[in-house]
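Dropping the structure in here first, questions after.
For this depiction, one protein chain was excluded, whereas all remaining protein chains were kept in their positions.
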Amino acid sequence: MKKIFGVTLGILTAMGGFIDIGDIVANSATGARFGMSLAWAVLLGVVGIVVYAEMAGRVASVTKRATFDLVRERLGARTGLVNLGASFFITMLTLIAEVAGVALAVQLVVDVNYLLWIPLVGFAVWMVIWRVKFSTLETVFGLMGLAMIVVVVAVVQLHPSWSQLWHHASHPSVPSGEGHPTYFYYAIALFGAAMTPYEVFFFSSGAVEEKWTRSDLMLNRANVYLGFPLGGFLSLGLMAGAALVFHPIGVGVENLSQVGLPTSIALGKVGLAFIIVGFVACTFGAALETALSCGYTVSQYFGWQWGKLVRPREAARFHLVVLVSLFVAVVVGVTAVDPIKVTEYSIVLSAAALPLTYFPILVVANDRTYMGEDVNGPVKNTIATFYMVVLTIVALATVPLMIATKAGA
Amino acid sequence: MLLSELLGVQVVTTDGDELGRVHDAVLVQDGPMGAQGRAGLRLHAIAVGSRSLGSQLGYAQGTVQGPWLLRRLLGRAPRLLPWRAIVARDGQRILVDLSRISEQE
Amino acid sequence: MRRITIALLILIVVVALIVGLRPMTPARTRDDFANKSKDTAESVLSSVQTARLTAGVGTRGDAFGPYVSVVLSESDDAVAKAQGSYDRIQPPDAWSDATRARLGRLLDRSGDVVSQLRIVARRGELDRLERLARPLRPLAAKLQRFIDDAGPRP
Partner (left out) sequence: MSDQHLGAGRHVWAVLELLDRQLVDETGRLVGKVDDVEFELPDDPDGLPRVTALLAGLGALANHIGGDAGAALAAAERRLAARRDQHPSRVDIEAVRDIASAIELGTDGLDLDTNRGERWVRDVIIDKIPGARHAAE
């Protein structure tokens, strides 16, 4: 029974974490603009998050230390503080995007301006963190998030030429009329959407709190190896739907509402209902995870008591950080910043900031005094080193590309 | 004395050679932790080198062995100078007398 | 520490500038004007096609009223926004005047149709949408031709 819950943790993180507002927007927008020619970036991101989360989960199980605890421990107080600033800022940005995402999704059901929903969503997220039984919630959102599978059904129902889709995905090229910088800027967006740092903060903190031990390592692997690729599969479904319906007729995805159109065209009201439920579940789950992650990063840096399972009064400063973060997210959200733009910036900057947290985890995963026989093996280290190089290139390329393309305009 | 007062301080020999900065210190536990009496953690040596990243991450101390690329880049071992070698010390520099350690190495 | 702080500040300023400079700025040359015209046409084409697809699913009963209403409102807003920005760009020469007139007509007609769709969807008369959206197909074709005529970006 405990194992089933453990796997649910993986699925929640895969659905609510892998598929969140960032993936929904990035995959649909790239599908519409570039067809399937950027599918490789999703694959690169999925394998990357699998490598990263597996290491973070293993380190958390063996050492009982969550990611940001180790970031500070390895990088020292000073570099750790710079790192905290950057990671917190990006997680905050993601939180704003997710809260607005839930509001936008609710707006699709009840046609009342999403700005009115934002404070309610913020309050609901806080209530859940403050009061609700978390294991129940995991199951609920895990199962609701599965509704996103409808995007894959929709693609099948659209009767695409599979060989053509496959050809576009496997022979990537820059579509005519698009420049290389824009193409790679969107590749970074997809990569960042797949490898958002908060997923790892949440996942590793969950593993510590659920008291995973060495014997849970198989569970860790099952979660990561099953959960994330499943999320990646759904991402590709979103991309393919947009590539089939939008790309040929010149539609660009600028609103969450458009993302539902391919499914609605293929499967009608039932499909639309599924995808909207999926939107709500995924963005709400991600809003919970990002709000908690704001608390995790700060608390773990300073060594404060943190946790979603202990009584709020026993992790007072942690809950204060979560509360303040949510408040800020709601305030920024209702000032009518374009939520889709916030989402795009959050995923692109996520990609740029990845080395900051990936690097310390990679080092600790190789520390024998910590990990004993569970250090990275040679194969894992080869892949992990490859990703270290990729992440460094991405981090260095992000800001110049952002400037060159005017943020993908 | 605080650990932070040692870290990053320039180390110079009595002959005037610059050895780098203090990046870490070796403590030796000479009794069970928390026991009464004088047993406890004593500072035996300071680790000195020109670059700090390797010791911050654990490559220089040897507790982290992989991945290969990082070990190659960061794995240079720091020089350990026994506490006894320190002749004078302030916030800016630590003066060491290498002749005090030669007979022991 | 100081260096890192300064670097972070510069980064934030750069990002803020990028965000801030996104809206249209005045065109100085013919090429500049041609590019902005093309961007506008692409943006409006996207909204027109979105509205056309949505009107279709709305009338066929493949989508809920609130959903159709939201998508059409957003399309309408997007057309209006693109139109507003375009109107404010100063055309630098006679060729630009002609381009502006040609695209302007397309934008006006697109705006009219999409606004009409929005109003009808708000009233819940989804069955009328597909018929009202019929003019969008030729409009989309014309916008596409305008984009093709503009050629690749220099």
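A, B and C label the chains in the order they appear, each numbered from 1.
Quick note on the criterion: contacts are C-beta pairs under 8 Å (C-beta built on N, C-alpha and C of every residue); 3 or more make two chains touch, one makes a residue touch a chain.
Everything quoted here is computed from the prediction, not taken from an experiment.
Trainee: May I ask which residue of A:E73, A:E98 or A:E254 touches the chain that does not appear here?
Mentor: Checking the options A:E73, A:E98 or A:E254, the one contacting the hidden chain is A:E73.
Trainee: Can you name the residues of chain B that touch the chain not displayed here?
Mentor: 1-4, 7, 23-31, 33-34, 36, 38, 40-45, 47, 55-56, 58, 61-63, 77, 80, 82-84, 101, 104-105
Trainee: Which chain A residues would touch the chain omitted from the figure, given the whole complex?
Mentor: Residues in contact with the chain left out: 63-65, 69, 72-73, 76-78, 80-82, 129-135, 299, 301-306, 308-314, 316-317, 319-320, 369-370.
The criterion applied here is as follows: only the chains that are shown with their structure count from here on.
Trainee: What kind of graph do the touching chains make: line, ring, star, complete, other?
Mentor: line
Trainee: Distance between chain B and chain C based on Cα centroids, please, to the nearest Å.
Mentor: Result: the chain centres lie 64 Å from each other.
Trainee: Which whole number of Å gives the spacing of the CA centres of chain A and chain B?
Mentor: Those two chain centres are 42 Å apart.
Trainee: Chain A to chain C: how many Å between their CA centres?
Mentor: 29
Trainee: Give the residues of chain B touching no fewer than two other chains, as numbers and ranges.
Mentor: Residue numbers touching two or more other chains: none in chain B.
Trainee: Residues touching two or more other chains, restricted to chain A: which are they?
Mentor: Not one residue of chain A touches more than one other chain, so the list is empty.
Trainee: Over in the complex, which chain B residues touch chain A? Could you list them?
Mentor: Within the complex, chain B touches chain A at residues 56-59, 63-70.
Trainee: Under the definition above, what is the set of chain C residues touching chain A in their complex?
Mentor: Touching chain A from chain C are residues 1, 4, 8, 11, 14-15, 18-19, 21-22, 39, 42-43, 45-46, 49-50, 53-54, 56-57, 60-67, 69-71, 74, 78, 140, 144, 147, 152-153.
Trainee: Note which residues of chain A are touching chain B in the complex, please.
Mentor: Of all residues in chain A, those touching chain B are 74-76, 79, 360, 362-364, 366-370, 375-376, 378, 381-382, 384-385, 388.
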